[in-house]
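Sharing a structure with you now.
After this line comes chain A, so read on.
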Amino acid sequence: MSAAGTLTATRPRSGRAVSFLFFAIALALIVATPFLPNYYVRVINSLLIYILLGIGLNIVIGYAGLLDLGFVAFYAVGAYSYALLASPQLDLHWPFLLILLVAACLGAVTGILLGIPVLRLRGDYLAIVTLGFGEIIRIIINNMDWLTGGPKGIARLDKASILGIQVARPIDFFWLLLVTVLVAGVLVWRLERSILGKAWAAIREDQDAARGIGINTTNAKLAAFATSATIGSIAGAIFAASQRFVSPESFTLQESVLIVLMIVIGGIGNILGIVAGAAILMLLPEVLREFAEWRILFLGLLMIFLIIVRPAGIVPRSFGPDKLIRRLFGK
Partner candidate 1 sequence: MGKFTATLLLGASLFAAPAMAEEATVGLSAPLSGPQAYFGTTWHNGFKLYVDKLNADGGVNGVTIAYEQEDDKADPREGTLVAQKFCDNDKVVLGLVNFNSGVAQSTLPIYEDCSLPTMTFGSNPSLTKQGYKFMVRPVANDLAGALLPAEYALGKLGAKTALVVNDKQVFGQGISEIFAKNFEAGGGKVLDTIAVAPTDVDFTAVLAQIKPKKPDVIYLGAVMPQLALFAKQMHEQGISATLIVPDGGYTPDLIKQAGEANIQGTLVAIQVPPMDASPAIADFAKLYKAKYGEEAGPYSIYGYVQGQILEQVLKTTKGLKREEINAALHAVKVKTAVGELEFDETGELKVAPSYLYKVEGSDFHLVGQK
Partner candidate 2 sequence: MLGPNGAGKTTLLNSISGVARASAGAIAFEGRDITGMRPEQVVRLGITHCPEGRQIFQRLTVEENLVAAHIGRAGKSFEALRAEAFDLFPVLKERRNSVASRMSGGQQQMLAIGRALMAEPKLLMLDEPSLGLAPKIVHQIFRIILDLSRNGISILLVEQNVQLALECGDYAYLLNTGKVKLHGPAQEMAEHSALSEHYLGGASEAVLHV
């Protein structure tokens, strides 16, 4: 606890340099992406999807302090929403935006349904039960062949189009994802600063004391589960539309663990941290592609190293977007 406390005191000068660097890299990437070969665009898209997932999961883990290892279930709900509503599977071909809406609602509903039974549990027990839910959803998808195609998955998904504009090339998805990530990021950040966000923080810090000041912790936690699931589900729908093929293989436990790792390595409870964590865990393996298995070994060792050196993450919780903005433009 004290380790996290000392990290809050970032020295302003280096902080400013870091802020500029961070901002410059992000801006350069955004500007340069349209001119990059499609392969790089796809890598960046995949990065953006993970950032979106991280933003969603962070609400539950980082803000409300509940360890959820079954997040991938919501991702799957979104992906299969698109796959079922825009493919020859059920011969439905709904418009993309409508499906996005349906996926968001379905995500929220599953979030609440899964949340209700598990919220009495704490810490490790919550972790294993959410993990169990994630696995249950994956197994059910894998076995309901008549609906989901089972292990074969669903292929030949429709090309997405938004208000008549087709979204099919990697670069189209880049813009779609960029906008989604920015909108989700801003909304979630505002949510964190709202009164509900404060209540989440109180629950995370001391659940009993939070009840003592009149917070209905069950409702607040359900709200966290629902928002987090909504974002996960939206990410899933976009993923399905860009991949144009879904199968249960994409929604394994490892995927959930990867997202948790991203959040923790980057800086728990902080949107900027998620970006940093995603960048390390997604880009590094791509850069080191040549080294086949050695890259995974390296990643494992790097993980241990980073956690020991910075147990509270690369970007401290206190260095949020508001601070970034203040450092960049402020006094």
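On how the list was made: all candidates are chains of the complex that A comes from, given by their letters.
We take it that a contact is a pair of C-beta atoms (placed from the backbone, for glycine too) under 8 Å apart; a residue touches a chain by one contact, two chains touch by 3 or more; residues count from 1.
Remember, it's a predicted structure, so these values are computed and weren't measured experimentally.
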Complex member in contact with chain A (any copy), out of 1 or 2: 1
Chain A residues within the candidate 1 interface of the complex: 37-39, 41-43, 46, 139, 142-143, 150-153, 155-156, 170, 243-245, 247, 249-250, 286, 289-294, 296
